[in-house]
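Missing here: one protein chain of the complex. Every other protein chain is in place.
Entry: chain A
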Amino acid sequence: MLSLKEKDRPIIRKLLDAGCCGRCVLRFCCVGKYSSYQLSIEDINKQLLAFLSEADDQPSCEASDPTQTEDPPSKKLKLETLQAGDDGGTETLTANAEPKVQSEICVACLGVLQDFCDQSYTTQLQVCDAVRKGEYQFDSLMLAVSLPAQLSVREHSCWLHVKKEAEKSMCLDKEDLVQVKDAFKWATQGMVGKDLGASVLTNSGFEVSVGFTHAETDGDCHFRATTCSDCFKPTKNKASVFTRMAVVKALEKISDQKFLNYPCPPVHPATRCTPLDTTLQHASVFIARYNKFSRELPQTPWVIDGERRMEGSVEELIAGPLLSSFRADFNFSSSGREDVDVRTLGNGRPFAMELLNPHRARFNKAEIRQLQETINTSSDKIRVRDLQIVTEAMGRMKEGEEEKTKTYSALIWTKKPLTHTDLDFIKNIKLKVDQKTPLRVLHRRPLAVRQRVIHSMSASFLDTHHFKLQLHTQAGYIKEFVHGDFGRTKPNLCALMDSEVDILELDVE
């Protein structure tokens, strides 16, 4: 069953006429059911024809099982086209010709979804073989698909071809279409996973990349090189200016009218895509928590205008020992960050260190404990705990602990001389704070007012101008709560104490 809707009929007819393959037709009908793409291309084509041949008054919205139709499709199709002709409207244009599934190479996907979604390519020939030869350790994998840039141009052309019909159906916009690479993944991931005995996930440390090129139609991308030269600027690292991103950008800018210099629907290719070698990338992710004991240590290398502002960083202190054991590149990410002069105490801040392409990814507990020990003995400025290895952590890390509450401890200076009783009001106080995006991050974050809750506060008197403030609060901008950020965080300690106040030190616990 293909989950097609009544309104899809004119789109299906037009696309088949134009020379699209069955899977591309499903994409343009926004079919989101994976199993529809997993049928063989022959079955999909058969079911599409059967669906078109159904009488309009039939209540079923699903494509019928072709085995139940006794009449050959062509006979019913004639009936259907006649009726469509009577109705008039947009369908008459195409209804004169009998729709048939093209046996040629698909004009939209250049064969990617026709010839490369079956067993012979995925499991035997290319993909799984390459994985097996790589001798990697893995329990899961993700598929990455790189496609020739001209597919975007052809996609746009096909979209304009059925735009009028599509806008009446479920698909309101080009963005709603199922992308070629997704259709490819849906069609193949079951086979690949089964063959390799691993689960295929959308996010895994082990990335299997397949790719295709199509030299015959590379010229498709040149459609706007002269009129949109700013989209196609040469860059150092790229062999061609017609990158996928550049093409997509140019397509966004062009009006439908101007685009029609390009044939719509696209012309038939003579050859199908050529598959590239399957490449493998293995990332192992270590997750852990770190403490930072120094007030002169940034979290990541602090470089402004190409100049280093401070020696060392948390990232480098953690990565150093790991890298000498693995000889791999890495990505560091963490759940939030502290300022250079803020220490991180208590349980520490969660972080992830992703090693790129180490062939080794399985470690026993003793080995991991040893790695942690090596990191911790190499510096007294930081300490790492709970080190463990995972294969798919990066995504989760970022959502992470942002909303959880933390305990902060701050050293506060007040301009007005203090007495013990001046701090009494701070005890047992719960506050709702309205915070405009702090000025110090406003250049890179949207302007908004966010409400933060301070669950509890306490203060201990140190001398007439200093006290220690403890806050239990949602992760947020504590410095701004203290000095007020030009009155943009309300209430703030400055206003509550009716004195100029400043935060001299801050620790997170």
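What we mean here is this: a residue touches a chain if its C-beta (ideal position, glycine included) is under 8 Å from a C-beta of that chain, and two chains touch if they have at least 3 such contacts; residues count from 1.
The rule is short, and it goes like this: contacts and distances are computed from a predicted model.
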*The chain dropped from view, which UniProt name applies: "Protein Abitram", "Protein MULTIPLE CHLOROPLAST DIVISION SITE 1", "Translation factor" or "Dynactin subunit 4"?*
"Protein Abitram"
*For chain A, which residues lie in contact with the unshown chain of the complex?*
411, 413, 415, 436, 439-447, 462-463, 465-466, 483-484, 486-487, 500, 502, 504-505, 507
